[in-house]
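Step one of this worksheet: look at the structure below.
As you look at this complex, bear in mind that one protein chain is not there, while each of the others sits in place.
By letter and in written order, the chains are A and B; residue numbering begins at 1 in each of them.
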Amino acid sequence: MLTLQKVNETKIIDELRDKFGERIDTPKLLRPNRIVMTVEKENVIEIAQFLKDTYALNYVASVSGIDYLEENKFVVVYHVSSMSEDGHLPLVLALKVPVDRQTPFMPSLVSIWKSVEWHERETWELFGIEFKDHPRLERLLLPEDWPENQFPLRKDFLLEDE
Amino acid sequence: MSSIKFSVGPQHSGIGHFRMKITLQGDTIIEAEPDPGFVHRGAEKISETREYLQNVPMIERQCLADVSSVTLAYAMAIEELADVEVPPRAQFIRIIMCELSRIMSHLYWLSIMGIFLGHSTMFMWSFGNRDIFIDLAERITGSRVSYTYIIPGGVRYDLPDGIKDRTMETLDYFQGRLKEHDAIFLSNPIFKRRTKGVGVLNRADAIRMGVTGPTLRASGVRGDIRKDEPYSSYDKLDFEIPIFTEGDSYARALVRFKEMEISSSIIRKAFENLPEGDFKVKVRKKVPEGEAFSRVEAARGELACYIISDGSAKPYRLKMSTPSFRNLPGFSLLKDSMLGDMPTIYMSLDYWPPDADR
Partner (left out) sequence: MNAVNIPQIVNLQQLIMFIFGVLKSELFFKIIIFPGIFTILITVSELIWLERKYLAKMQLRVGPQYAGRIAGILQPVADFIKLLFKETIIPEKADKIFFQIVPIILVTVAATTLTVIPLSETDVISNLGVGLLFTFAILAMFPILALLAGWASNSKYPFIGGIRALFQQISYEVPLWFSALGVVILAGSLNFVDIVRAQETFWFILLLPLGALIFLVAMTAELERIPFDLPEAETEIVSGWIAEYSGMNYALIMLSLYIKLYFASAMFTALFLGGWLGPSILPPAFWFLTKTFIVALVLMTIRGVLPRVRLADLIKIGWERLLILSLVNIILAIVVKLVLLGVY
């Protein structure tokens, strides 16, 4: 039924390795249909564009921030899947972008995937990771009187009962 | 011409805890900006301080109309991390619960859609019908709305005796009533006039904006996780997915309406094929280190759950990517529509504020 369903994940991983070499850190298969790979923020736009153009990965399911306090870094994870007229591709590719914890910023991917706009805005608000060239980084979920420089999902933000 | 700015919500009759800042020129909306966050609980933060099982009742409250799918996504992610195979009977019970949830959620939508368009009879009928499903859910799970039934490893209890007959009776009654609903509401000429051609979302835009669920399927995209990446034995049941290509509010309404019938037939088939055996396997309190990304087709669309585990009993990071949040870009449809079409478009997206705010 679906032509896209017969995606060969290992082939994608090999192709990505060939194309980008060192610039992609350990693309690996987590389980069938789940690829995880890490790229530096300098290369993320180019690689994202390549993924969209080559594998039709055009549909972002989620953008999550993760705070690795001990390793002193944030990781922004884009879960990208593919959507066509015939439906989802079972493949979900997790594109991880490490971000420095002291000066957290990375380029916004809105220019490539329009749908990440709201997700990035949420990540900006809850983690304080700045997405360069994002059309509008404005308060979204938190109350209007929420103090500046308080980012609830960071690990050093403690809840009262912790 | 001067314009009027006003906010619809958060205390607006009908629209829940949610605000739209609307700029009106004449009777045309020239700018509509959704402003979610009024019911933001910080569920993702709270979840990091609780054990995996304790999180189930907490996260299911983000979408009380559709609790089963939320907990199922969460349970599936944990099962993937813990490498647990869910027994087939539990998988079928999960299907039954998810489809019951879907019917209840769509009935909720239908009633609010009715009252939004000034049709109080539809409002009362749908809520009345939703009640018989709530009774059914109470019979199965012991709780009426937030039942914390689907847990990592299976379901909490086995199905009670005689529930098959009771469910069939309920479905027989419900499917009969659906025809009346269609006659009085969806086939109503005024309803068609109000929804046809209103808030048209074409296929390319729907994919580009990343909308999901019935909103996507009404724009001619066959996107349904139940078929595309079958979970919980959905691949063992035969069912169809309603697709409409018009992309307007009427198509979105029809998708949901058809899904109620299809969900009824899925429940019937699931009961026919219900295997014997365990309904639960044990999942250890501490989940191995790793990450898992699971997704299910909730009533409002694709619901994704991303868990990062550091090997302790609590999740290191839990991310719920909810369908209502992903349908937020759909509010751009309000632009250039008339103020009178605002309730139609708002309701056709089936936005559920706590679902988006978490």
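The rule is simple: a residue touches a chain if its C-beta (ideal position, glycine included) is under 8 Å from a C-beta of that chain, and two chains touch if they have at least 3 such contacts.
Just so we're clear, the structure is a prediction, and the values are computed from it rather than from any experiment.
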In the full complex, the chain left out is in contact with B
Using the document's definition of touch, tell me which of B:Gly142, B:Pro288, B:Gly311 or B:Gly340 contacts the absent chain.
B:Gly340
Out of B:His40, B:His119 or B:Arg358, which touches the unshown chain?
B:His119
Sole residue of B:His181, B:Arg194 or B:Arg317 that reaches the chain not shown, by the stated touch rule
B:Arg194
Chain B, residues in touch with the chain not shown (by the definition above):
4, 6, 12-15, 24, 27, 114-125, 128, 184-185, 188, 190-191, 193-194, 338-343
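Here is the rule we use: only the chains that are shown with their structure count from here on.
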Chain centre separation (chain A, chain B; CA means) in Å
25
Chain B contact footprint on chain A (complex, rising order):
2, 5, 30-31, 33-34, 36, 58-62, 64, 66-67, 77, 79, 83-90, 92, 94, 113-119, 122, 126, 139-143, 152-153, 157, 159, 161-162
Would you tell me which residues of chain B are touching chain A in their complex?
36-37, 40, 42, 44-46, 49, 80, 203, 207-210, 216, 220-225, 227-229, 290-293, 295, 302, 304, 306, 308, 316-317, 319, 321, 325-326, 328-329, 357-358
